[in-house]
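The complex appears here minus one protein chain, its other protein chains still in place.
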């Protein structure tokens, strides 16, 4: 191949300083592969289709893939098959082990991977997972970004997710087309794994905040303060935060938030418990003290035991009131 | 006295529905008494003087009273003497016991109290204290509001404190003249004691938030995230809060905050530890679970033991880094 | 009175170094007064009667006093009346305020107090309460010991309570007759208030231990360890403690403990929550960091909200399993 083409095809990955040779002569397919069509993935894939992308999908649930097939997606027989037909692959899976297996296991993405592909994992996992998967992807002439999301099912449905992205900046720019098909805000957080790191750190703080707001509101109300008045005071004081201003956990103070509808839907306690568990592991590994984060982690875990696992995490207000499932 | 005058002088206290007869024929003095001329009180009294009020002051420290005498204040010999010469009395004292003693003890405010006076306690104390003192004040034909402040020494000096006020709304309105001489924002929080309740609840949430931000930032930075980038991400995400947006604890991310100057000045760890201790007592009394607040309380207490008692409370970031005094 | 008699009647109280003049010429009645005939007090009074003491009783509940009247006790009309007829008075009441009121309020013990009486408060209260009451008692020529108990309802019934006693050692010796009528172990802990201090500190540690055992057992069992085997390993290792050896919270491992009977009876979560609340107040007052104690306090409080208030405190094991009331 002519040197000019080679030069054009050189990719410098900021993280590793390795030069990745993209075989641009074989153009990556414009198909977008999507693996993991659950509560979030189903809507994300749908939005991509609505934006005009051609989808190749896979999920262990036949019902999930059939729903998308009806809408025009191609159903692949396994992750490798998805990768073989797509130039970009998005994964939206529950945990470290499943993500690792879907990429590296038998019939996994890497088995069918086309050189020059862009892999976008939107699952929330330990940063060590994308770090390891990026190495493998690079060795096969492809690219990997960790692209975890924030915004929940509502934002997944409306296509307004926020993506916190880690990995090579140039690849981030190339991926913006596909990411914009699912989200409204795309934030580049740093090298590979830094999207996960940013999301996990933010969500640890969120978990701490929400529990703090629930405790402060409950205490104030039991002392005789009017709930709405206290909320306004806090929102105009040093205690103000998203959990108090946008997503208040006290029923009756705000419309259109989970506390207004018995904590149905929203961002499940079980999911933030999972994020906080990831935070704990990261903190242990880096020797970072997180007393408040560790306690918040335990509180949401206790809430899962008390039947609030599939209720919005703002149900922590309910939990400290009477500790019982709704 | 004619009935019309009686009627004009009837005060209905919303809390007790008792009718207080103000002997309007003896006009309350326009002098403002000020007891407690420490870090906060000294500036507050000064600002009142600058606004044209005539001050009658008292403090156990002669140096403190002399400084104000030089500026034109009258020095009283004890709290009773202050009360005897003033129509409004402001107190700014360290704790429950001292406040109670200054009002009810020998040579205390109530001994010299002029009927029709307005008593404004700006100390941060348990709501039971103003509740008890209001009863006594009322029985002597006077009025009491709890008026704790927020904004710290900086705001005390610039006259921009926020007052969270509890007590009768009409008295609150009458007191606005004096309060505006020291503060910018006056919030009526409810009946007697509700100013303290609101302040304590807000400060408990603040203590939780700041510790959470310190933990999330420390974890993220140790994972490889750039501090400024992580701060921006959080401030545009669900984790955003005053502690992260206005008063970030990580050195170098924000100018003009304590973290930019080795945590000097600001809002002392010892003071927020005190507020959190009050919160714990209130929570115990009302049976309100405050796991996060209780832990935050212990963290700031440990920080006091580690030599950070007179450093800004955002030094919690330093504490979780190396646990040592600065 | 002759000097020799005066000398014989001089009492030196170690704490105050004051000389108390006991009017030995008027012999203190041998009656034992008992105020507070609840779950614990009822049995304690009964045991005193069985040991041959003549009781003068009072309780707000007529049913409670009638039960003891049937057994031969004299029913007094109020605490002052109890004190007027007794040389020793025992109180067993729920909290600081009630104890203070029964002694110092209208028709309270101090109103009817006979000089030279010994007052034994077996309630669990803040050490500041006996400290204040002892001063008053001494000023009236009487004596006061704080004598909180441990051993629960079972030991109250069988007369095998442990008394942790604070106050003058000589008075402690004089009181042993009455205390032995209700308990088996009498421990002198120090000056006035030190009985309360010792009990509260021990119970804080007990609350921490029991929660720790529940967590370790639950974790081990969920990891695949056999419960009995793990219990034996812990009991022969550095983790061994009373909660694991004598009162294990895991159902099926030990007979005749609350975990063997759905946590019925025993030492209520609500009561240890109260003790831990007292510990928190003491820690705040002395600036003592108690992170583990503060968290344990919150856990038992959450358990009360979850319906475990009147279950044995070892139900913490159940709480971390499914967080729900039994």
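The first chain written gets the first letter, and so on, giving A, B and C; residue counts start at 1 in each chain.
Heads up, the rule we're going with is that contacts are C-beta pairs under 8 Å (C-beta built on N, C-alpha and C of every residue); 3 or more make two chains touch, one makes a residue touch a chain.
Quick caveat, the model's predicted, so the values are computed rather than measured.
Residue C:197 is the one among C:45, C:197, C:250 or C:273 that touches the chain missing from this view. Listed residues C:28, C:282 or C:306: the one in touch with the omitted chain is C:282.
Shown as candidates are A:223, A:290 or A:308; the residue that touches the absent chain is A:290.
Even with one chain removed from view, subunit C keeps its contact list with that chain: residues 127, 150, 162, 164, 185, 187, 189-191, 193-194, 197-198, 201-206, 208-209, 211-213, 215-220, 222-226, 229-230, 233-234, 236-244, 246-247, 279, 282-283, 286-293, 295-296, 299, 320.
Along subunit A, the points of touch with the absent chain fall at residues 277, 280-281, 284, 287-291, 294-295, 297-299, 301-302, 304-305. Residue positions on subunit B in contact with the hidden chain: 291, 295, 302-303, 305-307, 319-325, in rising order.
Going forward, only the chains that are shown with their structure count from here on.
Distance from the centre of subunit C peaks at A, each centre being the average of the chain's Cα atoms. Separating the CA-averaged centres of subunit B and subunit C is a span of 38 Å. Inter-chain centre distance (subunit A to subunit C, centres taken as mean C-alpha positions): 54 Å. Among the residues of subunit B, those touching two or more other chains are numbered 287-291, 295, 299.
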